[in-house]
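A single protein chain has been omitted from the complex, and every remaining protein chain is retained in its original position.
Chain IDs A and B follow the sequence of writing; residue 1 opens each chain.
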Amino acid sequence: MNVLSLAVRNLVRNRRRSALTALAVALGAAALVFLQGFIEGFISTGIDASVLGSVGAVQIQRAGSLGADEPLKLALRETPELVARITAVPGVAAVAPRLVFDGMVSNGSESTLFTAVAIDPALEYRVCPLRATAVRGASTPLAAGDRGRALMGKALATSLGAVRGSSLMMQSSSPGMPGTNALDVEVSGTLSTLDFSESKHAMTVPLSFAQDLLRMPGRVTGYVASVADLEAVDAVADRLRAALSHEPVAYQVTTWHDQDVRLAEQIAQARGIFGFVAAVLFLLIAAGIVNTMHLSVQERVREIGTMVALGTRRRQVVQLFLAEAAVLGLVSAGLGASTGWLVVGAIGLRGVALHPPGGDALIVRPHIGLSFIAGVVCFAVAGAVVAALRPAFRASRRPPAEALRAL
Amino acid sequence: MRLLLRLAARNAVRQRRRSLVTFSAVFLSLAVLVTLRGFLNGLHAAIWQSVVFGQAGALEIHRKGYLSSGDASLELDVPTDEAFLAKIAAVPGVTAVAPRLSFGGMVTDGDETTFAFFDALDPARELRVCPRRGEMVATGKTLGESGPAAAVLTPELAQASHAHLGDRRTLLTSDRDGVLNGLDVELVGTYGQPGLPLPEKKVGFVELALAQELLRMPGRATELAVAVEHPERPEPMKPLLEAAVGGQYEVSTWHDVASFVDDVISNQNFILGIVEGLFLLVAMLGVGNTMLLSVYERTREIGTMMAIGVRRRDVLSLFLLEAALIALVAGIVGAALAWAAVAYFGARGVVLHFPSVPRPVHIYPSLGLGYVFQMLSLCTGGAVLAALVPTLRGVRLRPVDALASV
Partner (left out) sequence: MWRTSYRVAFVLCLTFPRIACADPTPEALLARYDALMNPKTFEGVVVMVAHHQDESTRSYKMRFLKSSDDKVRVSFSEPASARGQELLRVDDNLWVYLPNLKRALRIASRESFQGGDFNNADVLRVNYSRDFTARFTPSGDATSWRLELAAKTRDAAYDRVVLWMSKAEQMPTRAEYYAVSGKLLRSAVFEDVKAFHGLRRPSHVIMRNELATKRYSELFFLDMRFDVDAPPQRFVLTDLGR
């Protein structure tokens, strides 16, 4: 009779005891999976909001643009060759042009400052898909073919008394342009913003509109690219730098790390906290397993004595107990991890709303990778086996006669 | 009851190994939770203190309408004469008052200009309200250590105006009447690290006297920062200060002005709450596990007790008391250990390094007794609950069946 099937039968025989141990391990596994899912969801939301909703994964601009006072002075010409060269770099998924500028927006009697990002709606949403959803209420994001439409921060709209459908005038100028230009714009809705300052000044307009307003046809302040694998963004950035190093114009390639330093720090913190909590949970579960294994072996002293008396080798006894531990660990962790995975998945579909200070709600969608689940299960199995080692060995060492006499 | 209690205690001691399982599960959970709470308390204190003592001040006084106006207008100013400041300082509970002037202007080297926001401070008074002002100065000297024409700028602003430590620049701005004015300043230090999550990246600090001269606002400021004896509870001071300054002005606490601190703290508490729930649940399951085994093993004992006339209710109570006792003792020991750890680190301080802050942050963990009691009662109650189901099942057996089993 092979050890494994005997182990399984033993476990089933002692249903109650097995069930309770299994429950503790399962719950611990579920807890770990749940927590990890939450943390990862939180991190993803943060990254997405930044990378997929705002700055993009990789930015290509003229050298010196980062932190420049007047970005329009460093504008690039829209060249298909450059776009092709960027797209050709392995790892780059999509490229979109951007024009960043500021000026005054007025409702006819009052005016106030704005900072605008001009996007090409046909291309932008493949690079920053969250721009398509980062609008409040019934606002509609900019679509290809929208010329004189704009989205703005809520506080900005309120200060000018503008609502969906209102008409405003945007006024700006570019270096080298004498005087200013002004164009009418229809308010298409309001933007979801991350803080109050953004809400007071931010606007999003179509690229062609901005180029018209600034009398800068065919010019942009830079390109934004999305990458296939966000983990490899630095490698892609390096490849881009190499690919663009022989151009007559000096380019500057940055990643979202450079543009959003604080996010990277928050992520490291979140992972650190989770690591600590996970360690403690592991410890708790391990303690539980150790004790249960101990008790289990203790209770079955007579059984062990019988087996040894009947000629079962000590080695086989140990193997049996280890096998029981392993199966128990596997099944219970598997069940627990799957439950955790299901719960994470369910909540992930609904999403949890969190509010950054002064900003609009962010939806956090917990999610978990299969590798983590596999890791938890493996750990449970290994832990159970290790926990069972000592008691199993000790039990097997007792002389049969003594064991039979026990209890 | 006392008999049951003694019996429960003796049973627990008798069953050392089993009790140890329950004990260790509860002990570990509680020790970790209480320690975590202590550290988190320390972290939260460090956060609000760094904001209150390093930037905002416990309370701030502005002219009515200043905070809600879009472009902070210099028209809505506050007086800084000695009499007025003394009136505020005389309010019981106030320890110091400091005037500040916020304005926007250009930094120019004579040829190129860059726009920035400025906060003008009175270094001596400011340090009494915000003693940790100097901490954010990464390089060079602070305002208080320098001459009257000193400026401390953020790295972004220094870079935008191509200025290094020791360089002179001119601050150019319009006063309330729209008339330009300019004054020379010398860059003596830089504030914070690049990439700080400030709403405005280009910020500079100068002396109040310089700003008052530049803006032609002698004896005026845009805000008054107030330090109090109990900054952790600034609300009671608000009406007292409002009465002292009169209806023209409004008083805000640091909660109003720096509301993001409350948000960060409540977010972290929320996460700790989840962690607490998880730990307690896992620990309670351990307890339940052992109780089940225990009841199972002692079925004959239970049978015996019932056979000699002990009521089912009392048998139940006995087991529950055992669980409760072990949990309580384990909880107390765990909490005590955690308390000791927190007290130790609370006295010594824990040093943490954050990339966005130039100097290391000192955290002083602390604990409230309320939290410890709460956790203790939760885990004791939880242990009782966890023990309930298995015990109930155990006492339902008929004495005869109980005696007959293993």
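To be clear about the criterion, a residue touches a chain if its C-beta (ideal position, glycine included) is under 8 Å from a C-beta of that chain, and two chains touch if they have at least 3 such contacts.
Keep in mind the model is a prediction, meaning the values are calculated, not measured.
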item	value
Selected from A:113, A:242 or A:309 as touching the chain missing from the view	A:113
Selected from A:158, A:171 or A:266 as touching the chain missing from the view	A:171
Of B:184, B:229 or B:401, the one touching the omitted chain in the full complex	B:184
Per the touch definition above, residue among B:55, B:95 or B:113 touching the missing chain	B:113
Residues in subunit B touching the chain absent from view	106, 108, 110-113, 170, 172, 175, 177-184, 216
Missing-partner contacts on subunit A, residue numbers	70, 102-104, 106, 108-111, 113, 169, 171, 173, 178-184, 212-213, 215
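Just so we're on the same page, only the chains that are shown with their structure count from here on.
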item	value
Separation of subunit A from subunit B, taking each centre as the mean of its C-alpha atoms, in whole Å	27
Sites on subunit A touched by subunit B in the complex	16-17, 20-21, 23-24, 27-28, 31, 34-35, 38, 67, 69, 112, 159, 195-197, 200, 261-262, 265, 273, 277, 280-281, 283-285, 287-288, 291-292, 294-295, 298-299, 354-358
Complex interface listing, subunit B residues touching subunit A	17-18, 20-21, 24-25, 28-29, 32, 70, 114, 156, 159-160, 194-197, 199-201, 259-260, 263-264, 267, 271, 274-275, 278-279, 281-283, 285-286, 288-290, 292-293, 296-297, 354-356
